[in-house]
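For reference, the structure I am asking about is given below.
Of the protein chains in this complex, one is absent; all others appear in place.
Order as written gives the chain letters A, B and C; numbering starts at 1 within each chain.
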Amino acid sequence: MNAWLHILAALVLAPLIPGIINRVKARMSGRVGKPLLQTYFDLAKLTRKGLVESHTASFMLGVGPAVSLAAVCGALCLLPSPASPAPASFGGDFMLAAYCLGLSRLALILAALDTGSSFEGMGASREAAFSALAEPVLFLALLALAVDAPSLSLSGMLGQGLSGALAPERLFVPLLLFILLLTENCRIPVDDPNTHLELTMIHEVMVLDHSGPDMAMISYGAALKLWFFAAAVTLSLLPVQAMPPLAAWAAFLAGVALVAVAVGLIESSMARLRLLRVPRLLGSAGALAALSLVLTVWR
Amino acid sequence: MELFGLSLAFYLLGALASLAFAGRETANHLGPAGAVAGSLVGLAGLALTPASAVAQASLPWGLPLGSLALGLDPASRLFLLPVYAVGAAAAVAGSLALAGSEAAQAGPDRRGTHWFFFNILLAGLALVMAARDGVVFLIAWEVMSLAPFFLGSLHDDEAEVREAAWTYLVCAHLGAALVIAFFALAMGQAGATGFAALAEAARAGRLTMPSLLFFLAFFGFAAKIGLVPFHVWLPAIYPAAPGHVAALMSGGMINVGLYGLWRALEILPPPAAWQGWTIAGLGVASALLGILAALGQGNLKRLLAYSSVENMGLICLGLGLGLVGLACGNPAMAALGLGGALFHMLCHAGFKSLLFLCAAEVLTAVGSARIAHLGGLAKRMPAVGTLFLLAGAGIAGLPPLPGFIGELTMALAMLAGLDLPGLLPRTASAASLAALAAVGGFALAAFAKAGGLAFLGAPRTPAAAKAEAPSHAALLAPLFLAAGLVTAAALAPALLRFVGQAVLAFPGMDPAPARAALEQAAMAARTVGFFGAGIILLAGGLLWLRARAGAAHGRRREPTWGCGYTAPTARMQYGAASFVEPAAKLLAGPMGLTRRLDMDPGLFPKRATLFVVSRDAARDRLFTPLFEAVARLCDAAKVVQHGKVHLYILYVLATVVLLLAWKLS
Amino acid sequence: MAAIQSLLVALVVVNLAYLAVTRLKTLTRITALQGVLLAATPLAIAGPHGHGLILSLAVLAIKGIGFPWLVARTLSRLEVNPVVEPYFGFNMSLLAGVGGLLFSLWLESRLPFPPGLFPPLLFPAALTSIFSGLTLVVARRKALTQVIGYLAAENGIFLLGVPLAAQGSVWLELSVLLDVFVAVFVMGIALHHINKTFESIDVGRFCSLRD
Partner (left out) sequence: MLAALPLVPLLAGLIALAMPADGPRRWLLVVVGCLHLTLVGTTWVHPPAPAYGGLLELDPLGQLFLTLASLLFTAAAFYAVGYLRHEGAVHEKRDFQDGATFVNAPERVFSLCLCLFLSAMTVVCSTRNLSVLWVGIEATTLSSAPLIYFHRHRRSLEATWKYLVICSVGIALALLGNILVSVAFYDPVAPAASMDLADLLPLAPGAAKPWLRAAFIFLLVGYGSKMGLAPMHNWLPDAHSQSPSLVSALLSGALLNCAFLGILRAVQILSPAGLGPFCGELLVLFGLISMVTAAVFIVGLGDYKRMLAYSSVEHMGILALGVGIGGGAAFGAMLHAVNHSLTKGALFLISGNILAVYHTRSCHDARGVSRALPVTAALWTAGFLAICGSPPFGLFVSELAILRAMFASGHGLAATVYVVALAVIFVGMATSVCRMVQGPLPPAVRHPGPERVLSVASPLALLAAALTLGLYVPQGLTDVLARAAAAVSLGG
């Protein structure tokens, strides 16, 4: 039961994260900002709308968001809850999580290409390229965790926190996961979710032609994905496994909220990178990941 | 064993019958019938034999060299499975594709010889996998290698097809030359030809040059597997060959290179770690370069060909890691590496042949396999589109499709590799995992491109807009393969145990820990299976909710939003070159892309044309210059045959004088 | 013994003379001279009786008279340029001839001679004959000179066979047979065709077949 609690929490609380980020950004720029629960309102509104589909589109336009959301939910099932292992857990399950996110991405890319619009094609192509570059970084970072833990499942490697001997390279992993959070969720400095220039967007431009329930599934899926990474960052930092359940939960939720705040702070203080610079960012992250892995293995 | 013989007999009957009826429509029925019958009997044979059984047979043999020793063991059965399955599907698909089509064409009807070689290819493949004697193996190997040349050059009136067939023939033969050298060296040193005797000689230390033998075998079989840089024939012959032939080659034939390597490794002395790393290293290079090149392709079939290079690279990566594990006394790594490689081989065979059959339907319907001519086909041919997209996701290794299990098992081997002694092997294991991830990411991009641009969006040409869906019969073969793959996904743990039989039979494998490791992987596969079922159910539920929402709140069709532009055309869509542009900015070199922009001068150019060409770097930079250099050298040497008879006499005289001076001094 | 030595020295000189002459007519005469000298060798070695005498007479008839006459007749019939037309200069050819002589002498030093079989100098003289004959084939342009060169080489082989003939070996007869059939019969016919087809016997034109 405890294991499923985290899923439940994610499903319920995930839309809060975009809210927190937006609120932080607004505060930083001196505005009041949208309500914290804005995403809930949006989702509720979207689910009540009808479907508007492109003439060009085939079945994929509708299948994409559903598969994408289902796959993200799948990935979430592999994350351990603060007080207990994940409902499904086996050695090497981080690969399943990563590939689930990949499936979710593929579904969205295909749905985007289904509209036949050049804008959506553009977003899809960028998404495909950048996430392919992000994939090895994710693996290396998780591998460093796995060697450190030592355990091959997410449930074993997350939640240990920085307990034990403190080595500088162990700080890299949360940092890397945070960079990946920004990349995979298309946040600044990789992408700007609030921009109005289609030419510069990645994720948002892919979903231009989605509407109603489809859009709701996409937004909800995005929020869940954000939660996934925020939870991963938190669990890689905090030794929740060693804490009593309630304290663990509290620390965890606070941690997730703090990650969201950090994202908000970054978004308010940085500018978006030029698209050409994104691979460089990922390359640096990769180098850092390799370094941390080699150091971990060496120790 | 009896059923194996029966299936071989069916193949040969099919071959002879199609030759006997060459030039008539009957050949197009009898040939495929033989292939299907043989394959189904073979499949029945596989199903009815326990997975771990070992059968041996020795038959009378008419040559002064070697002996007709045949046998079936778990490895043979495992590699026979895709041959039979894909063989049957390809035969059905080919029979339908060729029905009546040749009759309308000018020139002789070649379907008789086509089906002859089709059956010969199948028989050759089966025989290669049953041969337990070097000479028999080599004969079957060469016959099997030659048949695709004839299959691929069915439409030899096109210059490209001729070029491709030539490329294939040369590559196949050069690879075979190394294989022949391998066996000749081994047989020469061992003084025997049977596999058992060769292995015995290796154990007794009579094979005195194991490293040379290893390289001969590895490079020889790598040419058939299609590892970089020996892959040049794949992107040539696959687009040129008819779809069903490409399916059989990619699903049934290139695996035979792996099989050969497997056997060679069984024969050779226990592998050293560096041998495993060599295989793994070339595998990684093939996987990365292959998938990048695939990403750069504008032709659906060429893209699939490069994807085969990638997958073969991954398989070799697993194989190499398995050998490393074996050499370093890490049985878990050994079992998982070999097992993952073999499992991936099965999945790749199914998915790739399915993809080729779909591509063949596209080619039939549209008349072109170039992505620039396709688009929007999912609406015209939904079944083919769905199958292609699913198979694309599967070959990219995405769960819940079975491709994931193979990659997962290989990843587990890499994780086990983190326990190897020494920093370097551990780092290498970790690096292979990173490479696996990168390959997975790019594979996703490549198949998003292939599936998305060919089947989704708006049709780019009138032919694509008017494409007709294939008949129900034509879907039979792809559906057969798809059903097999679904079964594989559902029964992945069982399949992994089946694969495990071959792994456990590998010489030097410590059975208890190996079995435990494989069992662990099987349990993971079971979890993945439940997990996948959950995702499917959830997605289905969401779709049902979406349909209900659509019914409740209305459903409209509108034009795609054009950002204010009111007259969008299909040509404005993202195409093959533009889709990969972000990646190409970074990786144009390994992707083999060269671009040329022709633009009118001035601030407001009226006309601009962008050419993006993807060429094979290994071919352009390595083999073509090499062949040209050899040709130049040979041309230069031809001056000695100048036609002047008195100088010819001088040669004779000089030879005599030199020999006398040398031998009598 | 002195007679045979003089004969052999004369043969060596004749061999070198082959390479030095410039006119076809002189070449023909030298061929005749060599034939006569060869005819004398069996007599000088085995004495004037029996088998040797018959052989000697036959050789005189064939090599000393028959061939030179045939060559001369061909020469007059074909109305060819009377100069031999070398590929390589005369000095070069002479040098090659002397080189052949030296090589033959060296070769003699490397081989253990069975006692009493070969008179001194016979082996080098024979080999020199072969080498200069073949040099003639290599270095001269006309088909006719090639035939003459071939005959000269054959004479060398004949010379080598002479001592063995005394043992009853058939090689001498066979070498004459070779002369008759190859040099005269077939090459003569071919020469005729060459002249008819090409209106010349310059085989330097024979270079359309090459790679």
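Here is the rule we go by: a residue touches a chain if its C-beta (ideal position, glycine included) is under 8 Å from a C-beta of that chain, and two chains touch if they have at least 3 such contacts.
These numbers were taken from a predicted model, which means no experiment stands behind them.
**Q** Which of the displayed chains are touched by the chain that has been omitted?
**A** B, C
**Q** Can you tell me which of B:Ser153, B:Thr461 or B:Gln501 touches the chain that was removed from the display?
**A** In the full complex, the listed residue that touches the missing chain is B:Ser153.
**Q** Just one of C:Ala20, C:Leu102 or C:Leu177 touches the chain that is missing; which is it?
**A** Touching the chain that is not displayed is residue C:Leu177.
**Q** Among B:Gly188, B:Gly205, B:Gly564 or B:Pro601, which residue is in touch with the absent chain?
**A** Once the missing chain is taken into account, the touching residue is B:Gly188.
**Q** Can you name the residues of chain C that touch the chain not displayed here?
**A** Residue positions of chain C that touch the missing chain: 107, 110-112, 114-117, 130, 134, 137, 143, 146, 150, 153-154, 157, 160-161, 164, 167-171, 174-175, 177-178, 181-183, 185-187, 190, 193-194, 197-198, 203, 206, 208-209, 211.
**Q** For chain B, enumerate the residues touching the unshown chain of the complex.
**A** Residues of chain B in contact with the hidden chain: 62-65, 107-108, 113, 135, 138-139, 142-143, 146, 153, 156-157, 159, 162, 165-166, 169-170, 173-174, 177, 180-181, 184-185, 187-189, 191, 627, 630-631, 633-635, 637-638, 640-641, 643, 645, 648-649, 651-652, 655-656, 659-660, 663-664.
Rule of thumb we're sticking to: only the chains that are shown with their structure count from here on.
**Q** Hey, which chain ends up farthest from chain C, C-alpha centres compared?
**A** A
**Q** Using mean CA coordinates as chain centres, what's the gap between chain A and chain B in Å?
**A** Result: the chain centres lie 35 Å from each other.
**Q** Rounded to the nearest whole Å, what is the centre-to-centre distance of chain A and chain C, using the mean of the C-alpha atoms as each centre?
**A** 99
**Q** Hunt down the residues of chain B that sit against at least two other chains at once, touch-wise.
**A** none
**Q** If a residue has to touch 2 or more other chains to count, which residues of chain A qualify?
**A** In chain A, no residue touches at least two other chains, as defined above.
**Q** In the complex, go through chain A and note every residue touching chain B.
**A** 47-60, 62-63, 65-67, 69-71, 73-74, 77, 88, 90-93, 95-96, 98-100, 102-103, 105-106, 109-110, 113-119, 121-122, 124-126, 128-136, 138-140, 143, 146-147, 152, 198, 208-209, 212-214, 217, 275-276, 279, 286, 290, 293-294, 297-298
**Q** Touching residues of chain B toward chain A in the complex: what are they?
**A** 375-376, 378-379, 382, 385-386, 389, 393, 396-399, 404, 407-408, 411-412, 415, 418, 423, 426-427, 430-431, 433-438, 440-442, 444-445, 447-449, 451-453, 455-458, 520, 523-524, 527-528, 530-531, 534-536, 538-539, 542-543, 545-546, 549-550, 553-563, 568, 570, 572-574, 578-583, 585-586
**Q** Enumerate the contact residues on chain C facing chain B in the complex.
**A** 87, 103, 107, 110-111, 131, 134-135, 137-141, 146, 203-204, 206-211
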